[in-house]
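First comes the structure, then the notes that go with it.
With one protein chain held back, the other chains of the complex are shown just where they sit.
Going in written order, the chains are labelled A and B, and every chain counts its residues from 1.
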Amino acid sequence: MIEKIVEVEKLSKIFLFTRSLKEIILGKTEQGVRAVDDISFSIQKGEDLGVVGESGCGKTTLGKLLVRVYKPTSGRIFFKERDISKLKGKKLKDYRKKTQMIFQNPYTAINPRFTMYDFVAEPLLIHNIGKNEKERKEMVFEMLNKVGLNPPKEFSGKYAHQLSGGERQRAVVARALILRPEFIVADEPASMLDVSLRAGILNLLKQLADELDLTVMYISHDLSLIRYLCNIIIVVYLGKFLEIGDTREVINNPLHPYTQALVAAVPVPDPNFKYQKVKIKGAVPTVPQEPSPGCIFVDRCPYVKSICKEEPPPQVKIDGGHIVYCHLYRGGREIK
Amino acid sequence: MSLLHIENLKTYYRTSKGLVQAVDGVSIDVRKGEIVGLAGESGCGKTTVLNSIVRVLQKNAEIKGGRIFYNGRNLLELNEKKMQKIRWKEISVIPQSAMDALDPVMRIENQFIMVAKTDERNKPRKKISERAEELFSLVGLNKSRLKEYPHQFSGGMKQRAIIALSLFFAPNMILMDEPVTALDVIVQNQILNYIKKLQHSMDISILIVTHDISVLAKICDHIYIMYGGKIMEVAGTNELFNNPLHPYTIGLQKSFPHLFGSERKLISIPGYPPSLLDPPPGCRFEGRCPFAIPECRRENPQMEKAKDGHYVACYLYQKIGKLREKAFLGVSN
Partner (left out) sequence: MINKIKSFKKEILEPNLIVLKKDKTALICSIMFIIFILTALFAPLIAPHGPREILISKDGKILSYLRPSFDFLLGTTPLGQDILSQLIYGSRPALVVGICAGLMVATIGTLVGLFSGFYGGRLDNILMWITDIFFGIPFLPLIILLAAYFGASTWNIIIAVGFLLWRDAARPIRSQVLELREREFVQVAEVAGASPFRMIFVHIAPNIFPLSTLYASLSMGWAILTEASVSFLGLGSSTTVSWGYMLHEAFQSQAMGRGAFYWFIPPGICILLLVFSSFAIGRSYEEILIPTLRGE
């Protein structure tokens, strides 16, 4: 039976700007960046989901919402059918045992004063797992072994600055998995590592996800990497989902004009590759936009029509679970 | 006829721990109107190569040997005053994070004026503005933007402004250090297209340094692969990708996922780059190479000609062809 492990309903996160005194007095409404804007989707157990988008699209914010580093501004998040959006205190702490995050930068994610043992064991201490020090030590060593930091005894005494980037990232993975979570958000897990070391971490994650029966959500700007790792892909732009579907399907047959541009723009390690033309202009806007009634992509879309500016795009389900949010596909067919 | 010919360059850094042999006998050739790529991971010395060409090095850096020929003249023999006539005017450099180096309190137009001042012959302001407008249109930026400040530009626009600045004196060559790494993929694509356009329209030579070989595959004519301060392999782009001969090149290729390629497993190269403080006497890649033989540890292999235009520094390159498919597959973690 296919189980929905995470479900998100109309989720939004707005980062407000601090108002000046004048603005408060004049009663101006608070404005902010809509990092995640009215998103609804679900993740099946065991899936390898990829969330891809350019910088500032809200993918990292989405990840942090799911692990409750951020609290939603509105909307709800369900984990195994329980609403976790407003959890506090002990209940939130319990949730943290089941969902973990792998951070992007192994150079800043580890407290410089902690040994690798301290770092990987901390979650155990926080949640009071393990009857005594000896038991905890066994668990830590087992985990260090699993992530390839062998021999565990040697690595457990080392500090972060004594390890390479790749080794530090492995420690980050070890710590994330030591509580045996069910769901992991991996935020650009390899982007800070040298190219020749990236596959090591990614293959490790894949292997452990299999072994420990994890559901993983990978966040990345690198479409090629997502294609390698994930079976489902979501394309995000300015806090909204534009396209969802099976990875191969979306890449070979991108429907949304933005996805088409992304796919056409990715450089490929093959000098004879015939690239498609990138049909959109400009770049991701750096200044937060006023919320508009229509599609957020109107400024850059090469196929924009008047309806696009007036109404938000419909969710169109093309066969095989491929979903696109675009007026071009009303009625399930492409209208150009 | 090569425009830039670097011969056996050696640049070392004096540190409290000893001499770091960052660039240890590097030879590179760039012909007129060519785009040449220098690929390598962090710490391999590629940025030092660029800095050595225009001699903008850190205080503790020293060029210990080699020659850098530009249009037949050895740049290393020129004094500082003569080098100033080369920088910006003959060879421009776009360092890494150049777009962050734009003066935030100076309008872009004024930054052009700053560049113009590096030439002793005083150009009237009007002429400078005209030139700036010309260059802006070349990189697809609206000339009204010249009056703006850097923070009003997006990342891609800043990078294009930097490229425009570097073209002010119509140099024969531009050196670029990771010009598109910090940019989003769609903007990256735009910039790469502009670079290619420049090559065609201005017949300008470009030396690009980056770790991303997919980027190099897109625009370069020739690619040099650098590791541990030395060049491992050089070939025309097509030849390098279709027939890589050095184990490091092969490993590097297999670390880059292809968006449309076959479902092969991504590999990682086990081990770490060698310490350049006390480099091994043999091949720099020996510690991580799956094919290493005892000879590799004893003596550093010299560059040998495998084919016309294809050189490789490896004792085993002739056999690599057969072993290529299986390379690194056993070690995936």
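Here, a residue touches a chain if its C-beta (ideal position, glycine included) is under 8 Å from a C-beta of that chain, and two chains touch if they have at least 3 such contacts.
This one's a predicted model, so the numbers in the text were calculated from it and none came from an experiment.
Chemist: Out of all the chains shown, which come into contact with the hidden one?
Modeler: The chain that is not shown is in contact with A.
Chemist: Write down which of A:13, A:34, A:59 or A:96 is the residue touching the left-out chain.
Modeler: A:96
Chemist: Among A:13, A:59, A:175 or A:300, which one is in touch with the chain left out?
Modeler: Going through A:13, A:59, A:175 or A:300 one by one, A:175 is the residue touching the chain not shown.
Chemist: In the whole complex, not just what's shown, which of A:49, A:109 or A:265 touches the removed chain?
Modeler: Missing-chain contact among the listed residues: A:109.
Chemist: May I ask which residue of A:4, A:127 or A:322 touches the chain that does not appear here?
Modeler: A:127
Chemist: Go through chain A and note every residue touching the omitted chain.
Modeler: Residues touching the hidden chain, for chain A, are 67, 69, 92-93, 96-97, 100-101, 103, 105, 108-113, 115, 122-123, 126-127, 157, 159, 172, 175, 179.
Methods note: only the chains that are shown with their structure count from here on.
Chemist: List the centre-to-centre spacing of chain A and chain B in whole Å, with centres computed as mean CA coordinates.
Modeler: 32
Chemist: Which bits of chain A are touching chain B when the two form their complex?
Modeler: Against chain B, the touching part of chain A is residues 54-55, 148, 164, 194-204, 207, 221, 223-225, 227-228, 251-252, 261-273, 275, 278, 280, 283-284, 286.
Chemist: So in the complex, the part of chain B that touches chain A is made up of which residues?
Modeler: Against chain A, chain B makes touches at 41-42, 154-157, 184-190, 192, 211-215, 217-218, 237-238, 241, 251-261, 265-270, 272, 332-333.
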